[in-house]
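Note that one protein chain of the assembly has been removed; the remaining protein chains are unaltered in position.
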Amino acid sequence: MNEIWQGLLEAIKLIVSLDPEILEISGRSLWIALSSCLLASVICLPIGGLIHFQRFAGKRTLISLIQTFYSIPTVVIGLFVFVLLSRTGPLGGFNLLFTPTAMIIGQMLLVIPIVLGLTISALSGIDKVIPDTARSLGAGSFQTAVVVLKEARFAVTAAMIMAFSRAISEVGLALIVGGNIKGFTRVITTTISLETAKGDLELALALGIILMFIALVINLVLNQLQTR
Amino acid sequence: MPLIETVDLCQKYNGHDVLKKIALQVEPGEVLSLIGPTGAGKTTLLRLLDLLDTPTSGRIYFAGTEVTRSGKTRSETRRKMAFVLQKPVVFNASVYDNVAYGLKWRGITRNELYQRVSGILETVSLSALRDRNARTLSGGEIQRIAIARAIALEPELLLLDEPTANLDPISISRIEKLIANIIHQHKTTIIMTTHDMRQGQRLPNKVAVLINGEILQTGSSRDIFTSPHNQEIAEFVGTENIINGVITTSEEDLVTINTSGKIIEAIADYPVGEEVCACIRPEDITLANSQAPSSARNSYAGKIMQVVPIGPLCRIEIDCDFSLFALVTGRSVEELDLVRGKTIYATFKATAIHIIRRER
Partner (left out) sequence: MKRLIYYSASLFVILGMITSSIGCTATRLKVATTTSLYDTGLWSHLEPMFEEKYKVELDVIHAGTGIALEYGKRGDVDVITVHDKAAEEKFITDGYGVQRVPFAYNYFLIVGPPSDPADIKGLSSEEAFKKLMATSDGIFVSRGDNSGTHTKEKAVWENAGFDYETVRKAGAWYIEGGKGMGPTLQMANEKKAYTLTDMGTFATYKSKLQLVPTVAKGSTLLNVYSAIAVNPAKVPGVNMDTANNLISFLASPEIQKFIGNYGIQEYGIQLFIPSAGVKSTQ
């Protein structure tokens, strides 16, 4: 129990003193998680709209499949991206392994099912009359989709918060494709894992608390945005 | 040239015919009311006219151009129309934005947008609520927004689906005034549906009766209310007295009909032996305590079975071997002392009777 108190104290100390290394690591965690979520959203919102608005055979199965991928282990995605980006892998030529870009790609793949699946549920929660109303007022297909997405913005924001939470808290993928390189690909979770291995449990716990703090701030910002 | 015209428009839904060979022509500036019971296919027809759905077969012409199926013409044509759906939903945005949406999609400049929306909000008396989230408003206010955002588009054709359904009487009269205003000021061509046949009578100048997916009669509201083409229409437009009988004599537009042994005289031209219905509107029946010598040929003694007040009027059910409903003022009830069990004389003119051939 003592470690937890020590961790809390350490966290406060690190936050208050604006420790430059912690700031850098936290900033990177935030940036990588946000980028991957934004990219995932950019990809998933249109695709989610497409899946929702189109009628086709196997739609239910596809949605179940997407939802199954919610629970894919981060390590598995990590290994997949590793094999893909490794120098001898199919995308080895881009020289992306052990870079933040690789981590963004990995986390993006990790959260795509979440954003996609939750976007589809968000859209199906919207009154069926909304798209008809939009079309009757002269909206084209794209404008209609935008209107429906706007109507679903609360649920879509919730999807993004979920995705962000999963991205910023995962460690397996970040370790495998990022390599935990100091000053380059080291993020909060990989630091926690390293500090645990090194036996500095207080620092590890403190970093965990800082991560929660960042998540809190981001959730507040996103919630603020959606209520506007 | 009609603004909108349909030719043999059919819509099937799960193998069931919702619309059967609809032929409709609406001239520019015309106001058409589609009346018919719930489930008759009114909404389906409006959705086809607004090109939201594609018909199973048949064609739609807008200002002379066929627009039934081609995707591009459909969306272009849709922008010349505005459709207020039966269940009005507003977007989760301010009242102002709700009205502005359709104009934004048409790429209207910011300045013009502001002016148009403000003007429309003034028209529908919603200026005070412009910044409120539209979701927080009452049913009547939401319907006004729905109409406002439609007329803001200045459409060539305005489609209204049951614009006053599920509203309170005050909201209904406001909306009706608003529609009357649109008709009056903008000369917009309007097609509206209603299951409230009185509204059909109050507002438009042309009425089409849609029952079971078929347009059974089109004409002025007066035509339809006084001379329904068949029993179904008669029942729908509120002809309460529909009496079955057989033509016994027929000469020079005057026929006599035998019904339950009683003879009714009417102005009509049907051959002897024809099975018909005699339709008499309850307000055309006069009641008296004694058999008055009058020009009316049809006068029957009967026993009052029931007296039911309806607003300022009273509906009297009389048994004179056939059942007859009469509508009289409350004052008449007092003066004539119309009570249950009393014998009374019911009289109606031969010209007040509308004869329909009975269908087998």
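Residue numbering begins at 1 within each chain, and the chains themselves are lettered A and B in the order written.
Please note the rule applied: a residue touches a chain if its C-beta (ideal position, glycine included) is under 8 Å from a C-beta of that chain, and two chains touch if they have at least 3 such contacts.
Keep in mind the model is a prediction, meaning the values are calculated, not measured.
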Check: shown chains touched by the absent chain are A
Residue, one of A:26, A:99 or A:144, that touches the chain absent here: A:99
Contact partner of the left-out chain, one of A:13, A:59, A:87 or A:128: A:87
Under the stated touch rule, tell me which residues of chain A contact the chain that is not displayed. 31, 34-35, 38-39, 42, 86-89, 92, 95-101, 104, 179-182, 184-185, 194, 196-199, 225, 228
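The rule is short, and it goes like this: only the chains that are shown with their structure count from here on.
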Please report how many Å separate the Cα centroid of chain A from that of chain B, as a whole number. 56
Which part of chain A faces chain B closely enough to touch in the complex? 127, 129-130, 132-140, 143, 147, 150-151, 153
Touch list for chain B against partner chain A, complex: 47, 50, 52, 75, 78-79, 81-85, 87, 89, 91-93, 101-102, 105-106, 149-150, 153, 159
